[in-house]
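Excluded from the complex is one protein chain; the other protein chains are retained at their positions.
Up next, subunit A:
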Amino acid sequence: MIKKNWMYWMFFLALFLAPFYLTEFRLSLLGKFLCFAMIAIGISLIWGYTGILSLGHGVYFGLGAYCMAMYLKLEASGGRLPDFMEWSGVNNLPWFWKLFEHPIISISSAIIVPVLLAMFLSYFTFRNRIKGVYFSLLSQAIVVVFVTLFIGKQEWTGGTNGLTNFSTVFGFSLSSPLTQIVLYLLTVVLLLSMFLFSRWLTRSRFGRVLVAIRDSENRVRFLGFNPTTYKVFVYSLSAAFAGIAGAMFVLQVGLISPAMMGIIPSIEMVLWVAVGGRSSLIGAIIGAIVTNGAKSFFSENYPDIWLLFLGGLFIAVVLFLPNGLAGVYQSVKQRKKQGEVRANEASSHVLQRVSRF
């Protein structure tokens, strides 16, 4: 265990020191991937630990991002109407946009809005015992609703183009390298705290109930727990992670559009977790970084192959690596350990772990 912890710390130390050894371009790319890693932690919590497959996390990510972007847009317009509103013939700032003039409201709503939506949706769906694939498909319908809405209400959301052309945040220029480094470090701190919190959560009694819900929800119910409460909490928590990720994403990338919260990005989010290992938090982080790294490499160099590669990756991971990269690491380690144990002629049955799913 101590050895394992040591590896985690090395990983996060490497992330902290990244501004020293990466170019500005690579650093901003890594910052973007770390935002995705935050979403991945949330999805790992609900999918790997609780067995809820959500294909709608793009919405929570998008809502968080839009909340932040509205503030940035107002700051960039400097008291005048945002440019896209003038183009669509709006004369006065809508009332809900006015709220986002205050940074505190804007930052807190980047968390609260996704969480409220997630709570509302999950409370009713889980209370009515809609689960498994039905929930997945419903969450996909939510994505369609929001993307259509955001594209359709062009005068409020900027339509297909989304929100972009920001200049400053709290008076600091977004294009200056120093601001970007500070934002990057903030992202790492947030990611680390989410990781530590999730790890604590999954190792607590609460986490054991989550795993029990995944393996047999009815049995949990018969034992006197109410699975709905647990599922609503963990689902809303993952929505909060996605909302924070959205806010940090907008700050670093400077753009949010409905295309980034659609059906395809939402499913890609699940793929990151599947690649990294669905029931491993560190695996989810690494999966998000590796998959997105591969994506930017392939789509820069071989855009035609990227979709084929992505499709093949989906199939290969599901068929051959159900526990992802973390599963590969585990089994390699286990084989080594088993070898040692056999050499000592001790019983090996204790170490034989059955991989579920």
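Following the convention adopted for this analysis, contacts are C-beta pairs under 8 Å (C-beta built on N, C-alpha and C of every residue); 3 or more make two chains touch, one makes a residue touch a chain; residues count from 1.
As a convention for this text, contacts and distances are computed from a predicted model.
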item: Protein name as given in UniProt for the chain not displayed, "Aspartyl protease family protein", "Acyl-CoA dehydrogenase", "Iron-sulfur cluster-binding protein" or "LIV-I protein H"; value: "LIV-I protein H"
item: Which of A:17, A:141 or A:189 contacts the chain that the document leaves out; value: A:141
item: Among A:130, A:253 or A:328, the residue in touch with the chain that has been omitted; value: A:130
item: In subunit A, positions touching the absent partner; value: 53, 124-125, 128-130, 132-134, 136-138, 140-142, 144-145, 148-149, 151-152, 218, 263-264, 267, 270-271, 274, 304, 307-308, 310-315, 317-319, 322, 357
